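Shown here: the complex without one of its protein chains, the others still in place.
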Amino acid sequence: MDMTLPLLILVLPITMFLILGLCGMKMSHKLAGTLGTIGMGITAILAYTVAFTYFFSGNPDFVTAEGVRQQFEVFNYDWLAFTPTLIVQLGFLLDPISALMLVVITTISFFVHLYSLGYMHGEKGFQRYYAFLSLFTFSMLGLVVATNIFQMYIFWELVGVSSYLLIGFFYTLPSAVAASKKAFIVTRFADLGFLIGILLLSFFTDTFNFVELTSNPGTTISTLSAGGTFMGCSVVTWALCLIFMGGMGKSAMMPLHIWLPDAMEGPTPVSALIHAATMVVAGVYLIARMFPVYCLDEASMDFIVIIGAITAFYAAVVACAQIDIKRVLAFSTISQIAFMMVSIGAARPELHEGLGYMSGMFHLFTHAMFKALLFLGAGALIHAVHSNNYTDMGGLRKYMPITHWTFLIGCLAIAGIPPFSGFFSKDEMLTAMYDNSMFLGVWMTMVAGLTAFYMFRLYYMIFWWEENPHYKDHKPHDSSWTMSLPLIILAVVSCVSGFIPFGHFVTWNGEPYDIHLKMSVAITSIVVAVVAIALATVLYRKKNDVPAKMANSVKWLWTAANRRFYWDEIYMFVTHKIIFNIICKSIAWFDRHIIDGTMDMFAKVTQKVSYAIRGLQSGSIQTYVLWYFAGAILLGLVVWMMVI
Amino acid sequence: MILENILIYFVIIPLLMLAGLALCRNMNQIRTVMTVLSTILLGLSVYLCVDFLALRAAGNTDPMLYMASWDWYTPLNIKLALGVDGISVLMIMLSAIIVFAGTFASWKIDPLPKNFFLWFALLSMGVFGFFISIDMFTMFMFYEVALIPMYLLIGVWGTGRKEYSAMKLTLMLMGGSAFLMLGLLGIYWHSAPEGAPLTWNILEIAQNGAIDRSWQMYLFPLTFVGFGVLGAMFPFHTWSPDGHACAPTAVSMLHAGVLMKLGGYGCFRISIFLLPEAANELAWVFIILTGISVVYGAFSACVQTDLKYINAYSSVSHCGMVLFAILMLNTTAMTGAILQMLSHGLMTALFFALIGMIYGRTHTRDIREMGGLMKIMPYLGVCYMIAGFASLGLPGLSGFVAEMTIFFGSFQHTDLFHRAFVIAGTSAIVVTAVYILRVVGKILLGPVQDEHHLQLTDATWYERFSTITLIVCIAGIGCFPNWINETIQQSFAPIIRVIEQAAI
Partner (left out) sequence: MDLTIMMYLIPSLIMFACGVYGFITRKNLIAILISLELMLNAVDINFVVFNRFLFPGQMEGMFFTMFAIGIAAAETALAIAIIINIFRAVKSVDIREINKMKF
């Protein structure tokens, strides 16, 4: 394949970033926005071309005669040679999941660009916003096409920083600054694990390259095993779990999830792009990328499943008790990503050709679409009502019909009601989990039920319940076409994308297969979803005091869930009280008083001694002469005595 | 003929600078002289680099190029011996860039601009002289030439407790030099086998390899501590926070940017290259000390409230990383050390330049008294953020390349001791992120803290010029590291060979 197109996909967004970043201030808002959006549109077209070529051209580079999809390095340049064999390369890897991600990222990014034209209209720093969006898109694209784990790490950091910049976009608000700082530091901490994992992995295998690592996973594992064990776990498990720790940070798995809800301080389209559809699934993508290696190490797969299952449940519970609609969506995102994690973690090549892997990626795709839709819908609501809390909303279905219908489609999709996309992907995931273990399946079905419940609770609270009296002063209405169009398109995609025969495109080893609905699982999940929705309907359709009573009856639980089970407080305690106040301050004190004190003491002692003997240096020559003669006479006497 | 060697011009041009400044009568003339000559220096260093790479590409594999030697004082075999390898070339380029940027950063120095630039030029002469020498004695002499002007530059043009800091800095560095001189004399007296003439020339000493093991064990700590003091090694780093906090902008830039690198450069060029057996044997002691530096500096920086103190402690951490990597004694880690020197030099210079500019406007360096400066002076704010990102190791900027090379190189040691320290070192990058973002959040972002700051203006043209130069270099290294990396790795080959021979 010609390398111009793939290269352009990366070059265009970064060029946009440079143009908008360097000359943006001289441009008008309109020009900057249009430029950014058109640039992104072209990138999207290019990405689609590349993805379609990959999937449908039948080129032997991409697919063998038997229909097995291949990994293909379009280009790969040496960037930095650590040793003659361990070389960091920057390149472009085409395989099913990277092609899929290209489509997802550019689609969502384009819609977010378009949507922001309306949403961010008139904001100060509009050009800067578009510049950062381009930077983010560049980094994210670089991440997914990475040919080696180090390139992924490079772009991993870059998405982190673009996320930091975008969360802190309203930088005069202290809450936004704090949130952006938190997001960066938490993910940075996770990246430390990632880095150490890469260090271990590359030390033993002497390569970063994904193709080399995954095409012969057995060799990879056995070379890693040569490292022996450390603290009871083998080096394999250490390396893989540490790498997964990076994924935990980016994908907001427990206990590193605390940054994502706060990240909602950023502009809403940013949340849709970064914190729902693309960046936060990087962790899932990372595991998928390394899947052939992971699936040979039971311990790390179990670790992924356990973390994912706990997170999914935790986030779903917390989402039921949030008031801020973006926070609800944020926890829903955490829960859904955990779903994907569990799905990939539960996948085994021997079970249904690794169904969990395919379904995880499928859910990644559908989730990106409907979650972006929900976030953009939430953005439209916030834009109309000027508040993030659903307590300020209610009864909006009459005022904002487009938002209402699209939001409803999003809710149905995430709840897993056929024929919306979420049903298909979630059903496949559940099948894979039941295959893995019954307990896991039941557990995750329960989470799916909770998901349907809190999403419809949110939906009813926003669009039904009781109208906010302030509507009379300021009548909410649907937004301009730039904001509505992305909603409509994404809603359509959410309706139909479930019918994509995903098994033909993305499988763990490239071999295509047909997906079959497993009726028992499908029916269970539909029933659970419908019951949950019915419950939500009963409780929240009209204003009543049952929910409040229920919350009051288990007040401690409700408060704890509302405060996210005090994770933030724990972190605050550890970082501020222990690390900052105790460790840092005592080190600083030690430095100033002990080490510096010692140095000053040398000086002081010298000075004291000097003062003690300075009387001899009176400055008067006559005194010196006196001493001189006294000395001379003494010396003379001594010599004389010796001579005698 | 002495003038035929390109290297000597790196000493002659600063001398011309001195002469030119002596004739100057007003500020404009001073600026002209400094601008023209520092530009020539920069151009010359670029030319040297290109020419050097061309010679290497043409297949010249001598350990040092542009070698030349003139007798200076024959009874003691002291010579003016010149020669550079890839590392020195890069260091020369770094110095030239920082001298250039420093000139613009002190465009409006007050009072006594002429005297300021005189000392500044002398300082840069010392620095260049150090990097081009391969004779230990002249190297040491230039080292001292570079140190002394610091005292006056800080003491006269500094701020705050400047006399105290200047005195402390000079005395501590001089104390280091005393150790160093002892070490160098020791090396000299054992520089050749019995009966052969003694020499100060580094290459000849390395070739002779006549220093026996027991002597190396004494001389290595002496020289390493001597250079380590300048490289802000724990526990000899306390001159750095006070000194940097009180120094004027350009001096902080040159000091943190180049002078601290003299320490790291000396460590591998003399301590390790000439005393390889002791280096293998005793590296662990200094790995502990520098490992402490790395973590300790980072944690200390977290609670400082003065911008310059934060940066000075951050320098302790980053320069600790340089020495730490050098002690790993393998090509990759040592290459990382040089990259870190370059990166830290540029980045800290940028930091100090920006702090100077911010201080010049707000008249405070206390982070609690500032806030929302991004809104008032977006240009400086963006530059500060870039410097911060470089410092916390963002890919695409120089810090990332350097740190990663160090980590991957250091990780090649398989024993638990080294591994544990490497992991402690990697954890410092998280702490770095904490203090950098803390500062950025406090001073640049958030609401405006002080009403008076609203009237402040953004950067002037000469300030922009100075910062852009540095940023371009930082991004350049960060985006295209491989040619630098290769140049350095090549230059390390002889040193690594010596170390490996000694290890057997």
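Read from first to last, the chains carry the letters A and B; within each, the first residue is number 1.
The criterion applied here is as follows: contacts are C-beta pairs under 8 Å (C-beta built on N, C-alpha and C of every residue); 3 or more make two chains touch, one makes a residue touch a chain.
As the structure is a computational prediction, the values presented were derived from the model and not from experiment.
Undergrad: In the intact complex, which of the presented chains make contact with the chain not displayed?
TA: A
Undergrad: Looking at the whole complex, which of A:Phe56, A:Tyr77, A:Phe499 or A:Phe629 touches the chain that is not displayed?
TA: Of the candidates A:Phe56, A:Tyr77, A:Phe499 or A:Phe629, A:Phe629 is in touch with the missing chain.
Undergrad: List the residues of subunit A that touch the chain left out of this view.
TA: Against the missing chain, subunit A presents residues 619-620, 622, 625-626, 629.
The rule we apply is simple: only the chains that are shown with their structure count from here on.
Undergrad: Starting from the mean Cα coordinates of subunit A and subunit B, work out the distance between those two points in Å.
TA: Inter-chain centre distance comes to 37 Å.
Undergrad: Any idea which subunit A residues touch subunit B in the complex?
TA: Answer in residue numbers: 25, 78-83, 86, 150, 153-155, 157-158, 161, 164, 168, 171-174, 177-178, 181, 184-185, 188-189, 192, 195-196, 199, 202-203, 580, 583-585, 587-588, 591, 595-596, 598-599, 603.
Undergrad: In the complex formed with subunit A, which residues of subunit B make contact?
TA: Against subunit A, the touching part of subunit B is residues 167-168, 171-172, 235, 237-239, 241-242, 296, 299-300, 302-304, 331-332, 372, 374-375, 378, 389, 392-396, 400-401, 404-405, 407-409, 411-412, 422-423, 426-427, 429-430, 433-434, 437-438, 441, 444-448, 481-482, 485-486, 489.
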